[in-house]
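First the structure, then my questions, so here it is.
As you look at this complex, bear in mind that one protein chain is not there, while each of the others sits in place.
Chain IDs A, B and C follow the sequence of writing; residue 1 opens each chain.
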Amino acid sequence: MSITYLEAIRAAQAKALAEDERVFIYGQDVAAFGGAFKATKTLSKEFPGRVIDAPISEDAIAGLAIGAAIEGMRPIVEMQFADFSSIAFNQIVNQAATQYWRTGVSCPLIIRLPSGGTDGSGPFHSQSMESLYSHYPGLIVMTPATVEDAYGMLLEAVAIEDPVIFCEHKFLYYHLKAEGLPDSILPVGKARIARAGRHATVVTCSAMVHESLRAAQELVNDGYEIEVVDLRTAKPIDTDTVLASVARTGRLLCVGEAFPWGGLTAEVVSRVVSEGFHLLDAPPKRLNAKDTPIPYHPNLWRVHRPTSQSIAAALRDLLSL
Amino acid sequence: MSITYLEAIRAAQAKALAEDERVFIYGQDVAAFGGAFKATKTLSKEFPGRVIDAPISEDAIAGLAIGAAIEGMRPIVEMQFADFSSIAFNQIVNQAATQYWRTGVSCPLIIRLPSGGTDGSGPFHSQSMESLYSHYPGLIVMTPATVEDAYGMLLEAVAIEDPVIFCEHKFLYYHLKAEGLPDSILPVGKARIARAGRHATVVTCSAMVHESLRAAQELVNDGYEIEVVDLRTAKPIDTDTVLASVARTGRLLCVGEAFPWGGLTAEVVSRVVSEGFHLLDAPPKRLNAKDTPIPYHPNLWRVHRPTSQSIAAALRDLLSL
Amino acid sequence: MAETASQLSDAKLTARQRYLDAFRWMLLARILEEKLARLYRAGMIVGGVYIGRGQEAFSAALGMQLNRQEGDVYAPLIRDQAGRLAFGEAILDATRTYLGSVKGPMRGRDGNIHRGRPKQGLIAMISHLGTAISVANGMLVAKRFRGETQSIGGVCIGDGGTSAGAFHEAVNQAAVEKLPLIIAVADNQFAYSTPRDRQFACKDLVDRAIGYGIEGYSIDGTDLNACLETFAKAAQRARSGHGPQMVVGHLLRLSGHGEHDDASYIAPELKNQQYGGDCLEISTAHILGQEWMDETEMEALKAELQEQVDEAVATAQKEPAPDPFQESWHALATKHLTEGTPGI
Partner (left out) sequence: MAETASQLSDAKLTARQRYLDAFRWMLLARILEEKLARLYRAGMIVGGVYIGRGQEAFSAALGMQLNRQEGDVYAPLIRDQAGRLAFGEAILDATRTYLGSVKGPMRGRDGNIHRGRPKQGLIAMISHLGTAISVANGMLVAKRFRGETQSIGGVCIGDGGTSAGAFHEAVNQAAVEKLPLIIAVADNQFAYSTPRDRQFACKDLVDRAIGYGIEGYSIDGTDLNACLETFAKAAQRARSGHGPQMVVGHLLRLSGHGEHDDASYIAPELKNQQYGGDCLEISTAHILGQEWMDETEMEALKAELQEQVDEAVATAQKEPAPDPFQESWHALATKHLTEGTPGI
């Protein structure tokens, strides 16, 4: 049996609904329709009354989830696209994220963000927002890159007492398959060595893990062994695993699909140079999307974000230093 | 004649209104009342009909400004506090910031954000949001640290064809005074050496420039000459000036008032190590606010954000490496 | 069915008792807030002080309909000291929070009106107006999931706050979910300095109710009896499955926006117009007129409440302020996932 990244997300929600009566799902078109991407397909039938269609009101959707979480429920919110969470931004960063610190009452909810670019999706259906949410205190930000993590981390998210921003990548929904679902995964907050190597380290997450793995494969022909670290969570960042990898390779490239100013790649580079300066044999590099909105046209889009080719080029450059 | 940072902001708006008929001001309580901080005091009398009270509708406030800008006006929006711009977040990053790139029609508007912490202001009246807005393509983000820049940069902002996020610091409103208003200032996008030195470089902006200058002064007793670079704009960052300073000093500390994950300090450190790795004699360091909401109580608040003491301590640490 | 004389007088007695109970909360709120305002002017409170002068009747009347023990939830806003007290918030919670005692519910992390005890049904407001309503919706949805169908919610908003998108989304959401929610709109004619004609263009904010498909009431918010009766009715309708109830109270803000604000932009004539009166004066006169209390009893009540307030202030003032080195600086409940402060 083979299962996709998207099916894994659905399966995790089904399991959470079955095993934890505090769980319910709230979002636009998630009930009978099963969600814009079918991540909640048939769940409203299997769990009557626990998968609820919301009006086009992202602020109130997040607000309702916050209230329910405070009252002891475990809401899972589906944003139709990550990009629309900008409407819920205030509720997420100012209401959900501050609740525990201000009142001592925890606010365990999950906001699923169908994230990242795909062909033809354009400026408002392609964004990667992990850096925004990581900037604000009080949130955990997950960025699963594998079918196993999509499943396991979503279940972990349900168990966590804090608000979790779950950035699931739309490009991986159908493209990524696994043979089955895992019984256990790495603990939340631990990065994963997606590929071992010794000449340079690529630190990345989500869909960019796969582009990086392809780039690493390409560099085998050049005689290089590239290590790829999948961060798994953007917040917290597993700096130890990153440092240990850089200690092995001496070279660091951080790759992100989000906009270039600030964000995950800058944070990782900054931590590595602060804590592991002496480990570096060359200046660390970053590769992000371009500093424009995300283009609609596939010709432009493929150049806007990092790809295995541009990652391979950046790696060759890094290795030549 | 002595003029405060706040009066300079008012004076710049008065001059803009007087000299450019495209300018108008829109925000809550900005008209007869003159704004929560009096930054628009008497302007509605001096310029009848051009200073307009808005309902409590930050999304629509930003939206109206965008429409007027598209139509050739030069709106200046006052958010009552920077923190409330979270409600306008979507309009700012998705509507204003993408307009020129998508349509070729520029969107020249200014959003004034009374920013940063003061005693007793708490989690929702103290935020520094420059990193959020810098992350998104299509915005210019100004963070003036001096009376002269508050005045001159606001006037530059009116001249610029793009949306400008103007982060003015509430702590500086009354505390900071100058003898008069400048005829000209450094061009937008250029950083300023606020204090020359040769043992270490502090890169910062806004209120933290003054904390850093105090720390630098303190370190004179230790025999150190600290260079302080005032970035002036968070986006674009004047990487050249920063690199030139690091070339002189070999040591870098980035100081920011915002939350620690990502943001301005991470971006500066990342650029310096990418482009000026060999210039560094020691690992670069960062000092930001703590990773919790901003506390209400002065006892907590003073420890939450960087101060001259914690900056001095970080510098001593940096200089010992 | 005809009522007997004794039944009638029972009802009257109950109404009178309810009026006097409300009056007590109103008076206590007034005395407490006047004290806080004095402390602020004396420089003993950092940040701001926001008081509900003139809104005590409207506020208390909602608070009295909500029952913490029954699981009701309450989202007060800036000017709801009276409602908070009626709901059961301790005076000490207010004084401790305003005075920055580490023993208060917010432990110095947040201040003044932002206090709350979510586990006791009292939402701790964030500043962004309108955003607590959907949170209350969520609490009610949670209760519905658990079958706790006796609980209702009460949320407060000002005339200004009704312009916020968050208000609209949440009220509409409550209507779609048919939640047992009372939405109390205190139209005090100003939002900070902004008069209502710069905030909305309908005649009466209750005109919004029909557009949400919910039941609405428009009342004189300075008339304690009207407030008590209307909120009682709204609560009864909400509890019996009639969905959200919007109560618009007309009154006038009799203070600055905060104590830093002299409100010189509010024309004094407004006080002499309809809804411009002070609900506390009006109800005091009513009580004395009805001879439910005499002047001496009234003075004694004031003294008693003043003593409660002074004691709560004294207690809070004796308590330690938060110590940054005792602070955990953890924004997460899941401690082991908290990041250290990177880069240092």
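By definition in this document, a residue touches a chain if its C-beta (ideal position, glycine included) is under 8 Å from a C-beta of that chain, and two chains touch if they have at least 3 such contacts.
Only a predicted model underlies this, so the values are computations on that prediction, with no experimental measurement involved.
Judged over the whole assembly, touch between the missing chain and the shown ones holds for A, B, C.
Interface note for the absent chain: among A:P55, A:G104, A:P182 or A:G250, the touching residue is A:P55.
Checked against the full complex, the one of B:Q13, B:T40, B:N90 or B:T292 touching the unshown chain is B:N90.
Across B:A8, B:I25 or B:V188, the single residue that touches the chain missing here is B:V188.
Against the chain not displayed here, chain B makes contact via residues 24, 50, 54-55, 57-73, 75, 90-91, 94-95, 97-106, 108, 137-138, 140, 160-162, 188-189, 235-237, 239, 267, 270-271, 274. Not every partner is drawn; the one left out touches chain A at residues 28-29, 32-33, 36, 53-57, 59-60, 81, 83-84, 86-87, 119-125, 260-261, 265-266, 269, 285-288, 290-293, 295-300, 302-304, 314, 317.
Within the complete assembly, residues 163-169, 172-173, 175-176, 178, 197-203, 205, 207-214, 243 of chain C touch the chain that is not shown.
Please note the rule applied: only the chains that are shown with their structure count from here on.
By the document's definition of touch, common neighbours of chain B and chain C comprise A. With respect to chain A, maximal separation of chain centres occurs for C (centres as means of Cα atoms).
We define each chain's centre as the mean of its Cα atoms; on that basis chain B and chain C are separated by 36 Å. Separation between the centroids of chain A and chain B, computed from CA atoms only, is 30 Å.
Rounded to whole angstrom units, the spacing between the C-alpha centres of chain A and chain C is 41. Chain B has residues 83, 86-87, 123-124, 261, 265-266, 269, 285-286, 290-293 in contact with two or more other chains. Residues of chain C in contact with two or more other chains: 106, 109-110, 114, 126, 128, 165-166, 330-331, 338-339, 342-344.
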